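Here the complex is missing a single protein chain, while all its other protein chains stay put.
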Amino acid sequence: MGKNRLETFSDGVLAIIITIMVLEMKVPHGAEFAALNPLLPVFLSYVLSFVYLAIYWNNHHHMLHATQRVTGTILWANLHLLFWLSLFPFVTGWIGENHFAPAPMALYGVVLLMAAIAYLVLQRAIIVSQGVDSLLAKAVRRDLKGKLSPVLYGAGILLAFLEPRIAAAIYVFVALIWLVPDRRIERVLGENET
Amino acid sequence: MGKNRLETFSDGVLAIIITIMVLEMKVPHGAEFAALNPLLPVFLSYVLSFVYLAIYWNNHHHMLHATQRVTGTILWANLHLLFWLSLFPFVTGWIGENHFAPAPMALYGVVLLMAAIAYLVLQRAIIVSQGVDSLLAKAVRRDLKGKLSPVLYGAGILLAFLEPRIAAAIYVFVALIWLVPDRRIERVLGENET
Amino acid sequence: MGKNRLETFSDGVLAIIITIMVLEMKVPHGAEFAALNPLLPVFLSYVLSFVYLAIYWNNHHHMLHATQRVTGTILWANLHLLFWLSLFPFVTGWIGENHFAPAPMALYGVVLLMAAIAYLVLQRAIIVSQGVDSLLAKAVRRDLKGKLSPVLYGAGILLAFLEPRIAAAIYVFVALIWLVPDRRIERVLGENET
Partner (left out) sequence: MGKNRLETFSDGVLAIIITIMVLEMKVPHGAEFAALNPLLPVFLSYVLSFVYLAIYWNNHHHMLHATQRVTGTILWANLHLLFWLSLFPFVTGWIGENHFAPAPMALYGVVLLMAAIAYLVLQRAIIVSQGVDSLLAKAVRRDLKGKLSPVLYGAGILLAFLEPRIAAAIYVFVALIWLVPDRRIERVLGENET
């Protein structure tokens, strides 16, 4: 009931967020490759945020796939997640323009942290609505990545003030452990079909 | 007949409106947290408008769910609603940049008012087309929130010239009473299924 | 076969075009209503273009509804139409910023003309593919509006150099005669169902 439209709207918002981030890479006036040098940090921050948003889209895709019924709580938990994701272009531009300075790196971590919490809240809302024996509940039973990520983001936020490169390393690391798509849900869905 | 495409297009427009609003938060040049201070009112206005557009999407979602047939009148009433919603990024940027000054706050209220009227017109067009015994007609029989909101927006517009903070309080209050999703339609749909 | 995706993509492009036009209304720095005065022509041009794009979406919606099969030719004729529609934000901004001066008004007419021709080409491609006895072929048999519009746009382009206000009147007039949704197709579809 209405799941289709929830997906369409989320896909639309995510597609726009992921695409307007590229507008932060302002076209340089010079015509030589050297004119691109100041854009390198902006480009790197774009790649990192693209990967993060792609991970969110991917996992969102799997999570909704294991959802049968959409309630008002799920709709709002989803909008809450989209709100934090919508701040990605802003913080991405800020870290890119300031070459990964401490304050921008910490704020980037705050947005990552809030999005991760919003994702967990959405997951919980879906499980509550579908029942603890639902596919999703089984799939995320030992949600190690989901529980570890907020802790790592928190560490990144604090360490950004000490040495922003450590924060950068942590954010890249978390992205890498998530790049593996959520095979847990795929596995449980597979078992169920058998 | 064609309801699907009406939803897809509305979702697309709403997704874009909600997302390009964030472009009004221009990335600051400084790299300290103090550089974010001038952006605080812009951020607050973004949050308010995000919540309003989320409410519209949510209620639109419920209203269309209770709609069986799409007519030419419904198509145009929907486009009329989208027109007023498309002015949100502009007025949101204006109140944000001018720290909630009287004129911008009044104009923000005008856009809220026109969108609310456009929503009621769309609701009426759907009820006329579906019949007074339709699910939607039953669901909105005592549409207290829908009737009260325009009155409150009108008060907000007038009071903005006296003290814009009162207008702000009214706009936040109306958003809060709408944050409760439209359980009326959910309830009537539930009854009907029984 | 694939009609769904053609509609989704067209809806996406149209939704974005209609929404990014609003970005041409730059948020003014002043906080009084007088600061909005220079934006009035930009707002008027936005309203006109919004109505035109809404008409295109509406008629596109009806035309595709009467289409059974999508061929390669239809895909490209559709992309060709979207190309001309994508120039709306540019010409809309140009007439708005220059208070409806002759050259911008003429170019606006050129884009209107090219979009109208592209629409007729798409209509022809669909009729060729569906057969002359198809619903669409019957519906547009006496396509008076479709044939008259390009002539009126042509007149508007020429008269823009004499007096741009005449061109403006013509463009508004054509929009008004199209605002009536394409009841011909609705009627023929209705007959068919009987």
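The chains carry the letters A, B and C, assigned in the order they are written, with residues numbered from 1 in each.
Here, a contact is a pair of C-beta atoms (placed from the backbone, for glycine too) under 8 Å apart; a residue touches a chain by one contact, two chains touch by 3 or more.
Since we're looking at a predicted model, the values are computed, not measured.
Residue in contact with the omitted chain (choice from C:Ile16, C:Leu64, C:Met114 or C:Ala139): C:Ile16. Although one chain is not shown, part of chain C still touches it, namely residues 1-2, 5, 8-9, 12-13, 15-17, 20, 23-24, 72, 75-76, 79, 82-83, 86-87, 89-90, 93-94, 97-98, 101-104, 107.
In the full complex, chain A contacts the hidden chain through residues 7-8, 11-12, 14-16, 18-20, 22-23, 25, 27-33, 35-36, 47, 50, 54, 57-58, 61, 65, 179, 181, 183, 186.
Methods note: only the chains that are shown with their structure count from here on.
Superposing chain B on chain C by their CA atoms means rotating through 90 degrees, a value rounded to the nearest 5.
Centroids of chain A and chain B (each the mean of its C-alpha atoms) stand 26 Å apart. In chain C, the residues that reach two or more other chains under the touch definition are 12.
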